[in-house]
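This is the structure I have questions about; it appears just below.
Shown here is a partial selection of chains from the complex, left in place.
Letters A and B mark the chains in the order given here, with residues in each chain numbered from 1 onward.
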Amino acid sequence: MQNVGVYKILCGGPGDLTEARSLIESGRIDPAHIVAVLGKTEGNGCVNDFTREYATHAWCSLLAPYLGASAEQVAQRIAFVMSGGTEGVLSPNFTIFTRSQLSSQPALNQKRLALGIGFTRNFLPEEIGTTVQIEETARAVQAAMADAGIVDVADVHFVQIKCPLLTSAKITDALARGMSPVTHDSYESMGISRAASALGVALALNEVDAVALTNDMIGRDWAHYSSVASTSAGIELDSNVIILMGMSNSAISPYVIDHGVMVDAIDTDNIRACLSGRMGFDMESGREAISERVVNIFAKAEAAPDGKIRGVRHTMLNDSDINSTRHARAAVSAVLASVTGQTAIYVSGGAEHQGPPGGGPFAIIARI
Amino acid sequence: MQNVGVYKILCGGPGDLTEARSLIESGRIDPAHIVAVLGKTEGNGCVNDFTREYATHAWCSLLAPYLGASAEQVAQRIAFVMSGGTEGVLSPNFTIFTRSQLSSQPALNQKRLALGIGFTRNFLPEEIGTTVQIEETARAVQAAMADAGIVDVADVHFVQIKCPLLTSAKITDALARGMSPVTHDSYESMGISRAASALGVALALNEVDAVALTNDMIGRDWAHYSSVASTSAGIELDSNVIILMGMSNSAISPYVIDHGVMVDAIDTDNIRACLSGRMGFDMESGREAISERVVNIFAKAEAAPDGKIRGVRHTMLNDSDINSTRHARAAVSAVLASVTGQTAIYVSGGAEHQGPPGGGPFAIIARI
């Protein structure tokens, strides 16, 4: 039986892992069981946000001696996904995921939080942002499902993906071989890689029809999307890494997970519905009671691409001083916090094919 | 009997008054009845935000021919209060307040929205940010109450104040006369003038004890505050101008107003309580039904000065790229919008002595 541990810690800065060290030193976390860390760091979340790599660097330095490995090896072994930007009420935090197999343990009569990992092969530069990336990602998502012990796609609630981007070097390499990468701009490639990866999730989970997926619609036709994908591009890898979470009969973790979709940035109805549904929260019990059981919330946010929320103009896309992703995170995180009472949550910007335009998927992990 | 009209219009930019012109041209608004315009413009809301004076400039240009006055005279006759900053979901908007006396009209058996105006004498530079400003403001607030036909302080729900700041010229003048202005820094003087003005409201409405008010506590001791004050400093005036709103038996306006206080940036409980209380909204009827009756919401927002929300760290005060007032507006406006369904609302930053630290007052005007 699979046992997944989920530990959320706060920090005083991107390099402050005091709480993580204390969890390890006190024996509450066995570093050998850590499979992933999802962090929210206080940078701008855009191109020159070095808080992400600083946090990863600090984690690898912290864990290396415990794991008897070099910092570089730790970076290979554990999936670190750092999302920058803690606008508004957001409080920087890290969520540590552990996984262990308890073979002697009997199955419970109910589904519990399960976690699976998947990898694609390395992509050629010219494959990034194309249907090749979609299809390979879909295959890896299915492998991650199997790894998690999840059979039904309806039991998948959150699929976090790290995907590669096109650096100048990769672009030059493709051109030298006579191939055409989808863009010559590194920043733009991040969005297209995120887009293709999200569609890979949608394909694997039957959220979209395979025939709808063409190179031309990637990053353009927002009618097609996944309700559980959360993708982010990173310079440090050539393949897609998948962290899939859901509910499984083969898990005995003391946690449950469910998801929903905010249809726009101020949609609380779907957050409330998720909490009061299968998760069984009593919405009249107050935010404090809710906050006590919720471990963390993972959500995607974006400024509505048509410049409107419920038909009324917003100004996020025209602001040349503050990127729209920063505006969107500030708004969506405040709304999620106002319902759940938690401000140390994970809200990430750039939601291409992740939820409907202007909205985004969210997943909630709660203690049973 | 007093009849107050409230008209909210959207715009495509700070200088776009297409809707205002159309309201006037169609006869729905008599320009001679306009007493105040409260605007939310899409600047940064800080020092170099020229969208505020641009919007005022545009309003004066628009109204001058209708009123047979010069643009400068219009600026003297009507109270224009422009608040910059439409972060997150906020949609730029103007609220036009008209007032007329209908002598023949019989009183209703219920209180309705009433509006009063008040003015202090001009302040000497060395009086700004002192107890002198507090006391003069308190006197003017009481005059505005009388002007509004309001007897009970409990019927006052929103007091918007424009107050002066210390320019270099004023500071030099004071020093030349051997006097000591409270600060030599123009930007700092804005906060202190707002602070003293808010305490003037608190004093007039018996929210604070007069003995607690000393020069030393202004802008420092946040335990004392008003729950209905909303103050903003402007370079164009030497006195305080007061726009006071509340409920009065002598009013026959088709609107009601009530207020509440958000205790922190994610406090929806007090918003819901305000709507479901005397205003009589059915909170189960959905945001669309609420949004239909609400005309506008006026609120103050600030980053909690102790760096925490419900005990958990926020990063707004340490962000040197985005001012904390911008973060706070993004968060609070999203929360207000998520409850009411409206994004074209008035949320203003800088809440010194306006609501508790980290929170702020809000007032809601609704159609009956």
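As a convention for this text, contacts are C-beta pairs under 8 Å (C-beta built on N, C-alpha and C of every residue); 3 or more make two chains touch, one makes a residue touch a chain.
Fair warning: this is a prediction, and the values are worked out from it, not measured in the lab.
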Copy count of the single sequence across the entire complex, 2 present: 4
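Criterion: only the chains that are shown with their structure count from here on.
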Whole-Å separation of chain centres (CA-atom averages), subunit A against subunit B: 40
Complex interface listing, subunit A residues touching subunit B: 10, 12, 42, 44, 86-92, 265-269, 287, 309-310, 312-316, 318, 321-322, 326-328, 330-335, 337-339, 341, 343-344
